[in-house]
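Here the complex is missing a single protein chain, while all its other protein chains stay put.
Letters A, B and C mark the chains in the order given here, with residues in each chain numbered from 1 onward.
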Amino acid sequence: MAEAHPVAFQWVMEAKRRGATLIHVDPRFTRTSANSDKHIALRSGSDVILLGAVIKHVLDNDLWFEEYVRAYTNISTIITDDYLDTEDVDGVFSGFDPETGTYDTSTWAYEGETEKVDRGLPERDETLQHPRCVYQILKRHYARYTPEMVEEYCGISREDFDYLVDAIVANSGRERTTVFAYALGWTQQQGGSQMIRTSAVLQLLMGNVGRPGSGIMAMRGHANIQGATDLPTLFHILPGYLPMVKAGQESFAEYTRGVGRKEQKGFWANADIYTANLLKAWWGEHATVDNDFHFDYLPRLTGAHSTYQTLGRMLENKLDGYFIMGQNPVVGSANGRLQRKGMNNLKWLVVRDYYMIESATWWKDGPEVESGEIASEDIGTEVFFLPCANHMEKAGSFTQTQRMVQWRDQGALPPDDATSELQFIYELGQRIRAKLKDSTDERDRPLLELTWDYPVDEHGEPDAEAVLMEINGRYLTGEKAGQPLPGFAEMKADGSTEGGCWIYCGIFKDDVNQARRRKSREEQTLVAPEWGWAWPMNRRVLYNRASADPQGRPWSERKKLIWWDEEQGKWVGNDVPDFPLNKRPDDPGDPSKGGPAALAGTDAFIMQPDGRGWLFAPTGLADGPLPAHYEGPESRVPNPLYAQQSSPTGIHPQHGKDNLNAPGVKPGGDVYPYVFTTYRITEHHTAGGMSRFLPYLSELQPELYCEVSPELAEQLGLEPYGWMTIITARSAIEARVFVTERMRPLEIGGQTIHTVGLPYHWARGKQAIVTGDAVNDLIGINLDANTQIQNSKNNQCAIRPGRRPRGEALRELVREYQERAGIVEIDGQIHDATPQASHNAEDLEHTIEHADIQSDYMTKPPPSKVDESEQKGGTR
Amino acid sequence: MTNSDFDAYRPPQPERKRRRRRAAGEVRRTGAGDGSREQPMVDDIQFDSYYGRPIVKAPPWKAPIALYLFVGGIAGASSLIAAGADATERPTMARNARLTALGAVLVGTGALIEDLGRPERFLHMMRVFKPSSPMSVGTWILSTFATASGVAAAGEIDSLLDEKLPLGPLRGVLQAVDGPAGAVSSALGAPLATYTAVLLGDTAVPTWSGARHGLAFVFGSSATMAASGAQLLLTPTAETGPARALAVAGVVGDLVGMHYTKSQMHPLEAEPLEEGEPGRLLKISEGLAIAGGIGALLGGRNRVVAAASGAALLAASALTRFGVLNAGLESVKDPRRVVEPQKARLEERRKAGVTDDSITTAG
Amino acid sequence: MSLLSGPEGPITDAGWGHEHHRKGFFTDTSVCIGCKACEVACKEWNQNPADGERKILGSSYDNTGALGANTWRHVAFVEQDGDRIEEARESGRRLVSLGMPGIGPKESRTAEDGAPLDLTGADRSHPDTPEFRWLMSSDVCKHCTNAGCLDACPTGALYRSQFGSVVVQQDICNGCGTCVGACPFGVIERRDDGTISPKGSRDERFDQDVPEMGTAHKCTLCTDRLIDGEIPACAKTCPTRSISFGDRDEMVADARERVAQLHERGMTEARLYGANEKDGVGGTGSVFLLLDEPEVYGLPPDPQVPTAGLGSMWKRAGLSAAGMIAATAIAFAAGRK
Partner (left out) sequence: MDTRTLLQWPIIRQLTGDDPFGRGNAVTSEATASMTPRTADADSVANSVCPYCAVGCAQLVYGKDGRVMHVEGDANSPVSRGRLCPKGAASEQLGNSPLRQTTIRYRAPYATEWTDLDYDTALDMIADRVLEARRNHWEDADDEGNTLRRTMGFASLGGATLDNEENYLIKKLFTAAGAVQLENQARI
């Protein structure tokens, strides 16, 4: 956190000054560790073992926050007797299809009559004695997760484990809270979603959700990565976390019921309203109740269409054109070499950036052109580079990591040809519509009928506030017609309102751009509700009903946030209550009504169909209702817990010989004996597009380095600050040797595990101020089944002293190692030795079939907002 | 638990170590991260530095400044010789010395300006008079001296050319101020030659700073020796008797002064004066000075020997200045030369019971 | 202090009267996260050129190297093992046992029962020495009470501002370089270089615009910002308040309180640098809390303003000059024809 979010870290230091204990669990000793009370090094990828053991400790010793957990979580809920745990199936859950590598999740459901379960009223056993209640399942599931296991397989001593557990326990309960902050160390793992889930389970058990100073903070890495998930440029969702429509969902009713049933508890019951308002915002007068608001205009998914599947289409010559706007995939995405190979096959490419990034110039000075593997003359891609305005040269809003939207005013004009994306996309839309204006083709109607008319200034820049107003939504009829909606509760599914993103509804409340508010922190409370605007409804702490006890009283004076005020008959406090304002704590809820009205006064988790925090997740995850530990796809450590070595649902497209995995525990694994983990450092920004071109930042960290322990350096004869070559089953790069005691070998299951660290900000090219090999060339595409995010944090490599070979010799070196590891035969036949070979697709389309994360999404209600950002956003 | 095939044959595991601890007496690896470490000079003082990087910076002074130190000395001492020659009616030597002084001061001024980062702003030196700045004091000495020497030399040249300079009515003025100008230049001659020692001494550069106790004596002697040498070179032997004596005195002063200077320095401060390129320059300088001194003493009546001795003395003086300048520049490169003398003096004061003047305090 | 190196009230000495309090930094290295924001914010505000070598310098995460003409904040990184930490703790303990004056505010100097806190034994109550630590520290111009650079400047380009900061006037400095050698901390430097150009084969090469070449440069304490009531760019940007800025007196008081806190936790390695008015530079305007000996961070252990010895040096120069005159006089008198 000190490394990648230094300014947010001020609050951690502030807390530390006041006596908070700060523990940093990370394979590496970083700038965060340097300022923590304790750094606990763990083996990369073993997080679920550690957290599972904490959960076990808490359960075994009855240290969980009983009153909180009983009232607000599904601990007493009984699960159907079809459910089989990893304990029962030796490492997988019930419903697993080894053919496709996917789960049928229906056996993970709640017990009870369908009618009642649908209304959020499954069977419960408040005594927690029922063998299939969540409490008992949890206890059985985590029984294997012992401190000894942690010591042996995470590399954490008993002492340190005890320190960690004691600190969490001592800092949880009525008076105190513990918070978990994570970033890509969790999301960029195959199984990363479940690592986050493990901490969610623990935090719920300790009563650390919905309260001040609690929760799980995803430290997101880009200025608007939260906003780009809320108003998504993502394949699987529409604005406001409405899922994209899946093939087969032919009607509006079918689709919205899949998102949220009217009879279920909480706010997803209104999915039809949110969808109708979105469609109305997009197709205006053409969208009516009668035509289901032109639900038919939406394109449908047939599987995952993430950036990695798109890459697959590129490699197969099935993609003509590509827009890259403020991204640098040949550096930032996994397997950079493959990314470049894919881009060679495009017909055309549009790159919009400030600088001549490597994704714009790979055809001219990319590594393969440099090595002579391919010549510029052989690359047929037509490239448009369009300069773009930066954040200071346009007005607009960013949503930061805590869901707070902040408006930016324009401070300067874009230089020369530079334009904002807003202007570009608006003008592109106008141009496309003009070209189609005489079309009678039915498929062009969504474009022609689209509401696409925004006021522009003298430079042609559309008024971003007009767009935000559309996102907020308006009344369309009645005396308020034309006025902005004050909140999503005002939205109707009858065509009388429109709004582009229901969770942002209210951002233009009172016709004021609430995101633009800048009331000084000096002039308001610590919660600072009048600075910017947080979705939904300006709530700063989600699920804050849980900050009060079941009776509506704060758990303690020092941890109070909102509470029930009997006199006023409503919830009051320092934050906007995340609960129906007048619903009494003892309100039993009205199951007959469904939606918010069905919520009981203690159903704090208002987005969940049962109103409770999910220790056990009956739906929403592709790889299990409870987190289980699996080794990384290339790990050389046999899974100590289950026969299943690595994630049974992991996705690994091979793309010929270009995306091979190291053999791991199979023979030949010792060819790639060391673990490498990638990371970011303070001085640079992701793939370097916004840092390597700036003199002030470039000089601070000018060269790629690899952090190695003194022990490994000695063993391999690495000269401090000399060169070393790192070889994986995909590629080889060179880096400066950085010998440091901040890296240390761990004794794991009888073997010594050496981990090396590589920051990934550099790239080969001729345009930036500083260059270096691109680390992501080393990483294979091994995706998490929930998120389609690649495994960057623990992969295997070989290391040699000295610089890497140049020209053709580089590929020969990589091939030599592949041959020695037996993952590719001399004649070029691929021998796949990857542990989860059961569903290693050579054909990408095939991969998409069984990697389909949408199958759950479409039929089950989406998970809560918190889960959503955990699973989908992670953090960048 | 494990499912490794080799479980049963696993050799006994060494006791798990949290982190490698160094056994007592084990040699520290170098370059392991905690800054550079070197063998301590003094047993009980552990030397630490920040990756061996310099702590203080040398001024950006290059050859022109060494030249300036050298010719400034010549100029100053030459003006004294001129005064002596005047007083003892040695007109050739007086004239030569005055012209030497003028030439030297002009070269010196040029060198000084040349070494400025912004030469066009040389006159900014005249904005202030700062008693705390040897450079300021020196500049005022230099400029006054240069003006006075110019006037005095102009008179010399005018009379040399039988009043053929196109001075017109100014000749009267020149003749009127000629004498006083000579006096001023003589009076400032010695300060001009010695202030440069203060200029170097008034720095944090270890070797110069350490040399502050004796450097003025070295520079004064060296200047005297050089100016005398110049006269041995330029003036017929008939008039150079006092210059020979002065040369010898200068040599002796130079040698004794340097010895004294070093004796007052911490060994690490003095080291650059003895080793490396600067040390070599100073050794040659010493040899040349001795040779020149002996030559002047024993063969000074012979014009050729006198001239050779004079040249040797000039060279010796030049090398002294280059040597001292470069030794200083060299001395900042090794932080030990800053840290150890400072720690030593701090320790000394503490031993003497002075514990309240450290920059590092416990509170 | 001698008259030449200046008295203890630097602002009064500079003829400003008492319009402003003397300002200064307190850099608390115990909370520095090594982000280098101070370096960048400083360069941006002062428009100093990037001048890094664009090579790894081999000093942990520090690729800046040292303070200089273009770098007025420099973050040091030092990796240390447990043995070294113990040594640092021990050396700090020795400092405490020297019985230096003014240790900490009174209230924190006593244990709860009112008895004087015996800090020499504090380590026993401290948790185990960590096995490893990574020190980070942002260095800056010290704005000394008795500033060598200021004393040595022959043009008056360097002056002491009404805030007590020592500043180079860029329109005056002629680049003589005297100040550079006069700084006991190696801070000030003449700007002779400082360009960035990409090493690749860009279509158009460029050179960075380097302002004010050939003159001396160093931290100004953002004196221009102070005039408008702003605080220096580095202090403003520092995420964790490792760099704080304010009246120098308050900074010293804060520093004393903080060091006392750390001592109470058994962190006897904590010590102050520059808070003592009796030291060789009359105390510094920029006070530091360090966790090891100063030289570990590249700071001199016993800096002294060179001008403190100026009187004695002039005396010797005078003596030498007199010697020259006497020798000349004797030589000529003896050789009178």
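FYI, contacts are C-beta pairs under 8 Å (C-beta built on N, C-alpha and C of every residue); 3 or more make two chains touch, one makes a residue touch a chain.
This one's a predicted model, so the numbers in the text were calculated from it and none came from an experiment.
Of the listed residues A:Asn208, A:Asn659 or A:Thr787, the one in contact with the hidden chain in the full complex is A:Thr787. Touching the missing chain, out of A:Leu59, A:Leu128, A:Leu386 or A:Val456, is residue A:Leu386.
Contact with the undisplayed chain is limited, among A:Met404, A:Val541 or A:Leu813, to A:Met404. Residue positions on chain B in contact with the hidden chain: 127-132, in rising order. Interface residues of chain C facing the missing partner chain: 4, 6, 11, 13-17, 35-37, 39-41, 44-45, 150-151, 156-162, 167, 169-172, 198, 202-203, 206, 208, 223-225, 227-228, 230, 233, 236-239.
Just so it is clear, only the chains that are shown with their structure count from here on.
Once the centre of each chain is set as its mean CA position, chain A and chain C turn out to be 45 Å apart. Between chain A and chain B, the centres computed from C-alpha atoms are 66 Å apart.
Annotation: 27 Å between the Cα-based centres of chain B and chain C. Chain A has residues 720, 740-741 in contact with two or more other chains. Multi-chain contact residues of chain C, defined as those touching 2 or more other chains: 58, 60, 79, 81, 132.
Chain A makes touch with chain C in their complex at residues 2, 6-7, 9-10, 13, 29, 31-35, 365, 681-683, 695-703, 705, 720-721, 736, 738, 740-742, 765-771.
Those residues of chain C that touch chain B in the complex are listed here as 4-6, 57-60, 62, 65-66, 68, 76, 78-84, 87, 92, 95-96, 98-104, 119, 131-132, 148, 151-157, 172-192, 213-216, 256, 259-260, 263, 271-276, 278-281, 284, 290, 292-304, 306-307, 309-310, 312-314, 316-325, 327-332, 334-337. On the chain B side of its complex with chain C, the touching residues are 18-19, 21-22, 31-35, 46-51, 53-61, 76-77, 80-81, 83-85, 87-90, 115-119, 121-122, 124-125, 127-128, 130-136, 138-139, 189-191, 193-195, 197-199, 201-205, 208-209, 212-214, 216-217, 219-221, 223-224, 241-243, 245-246, 249-250, 253, 328, 332, 335, 338-339, 342-343, 345-346, 350, 355-363.
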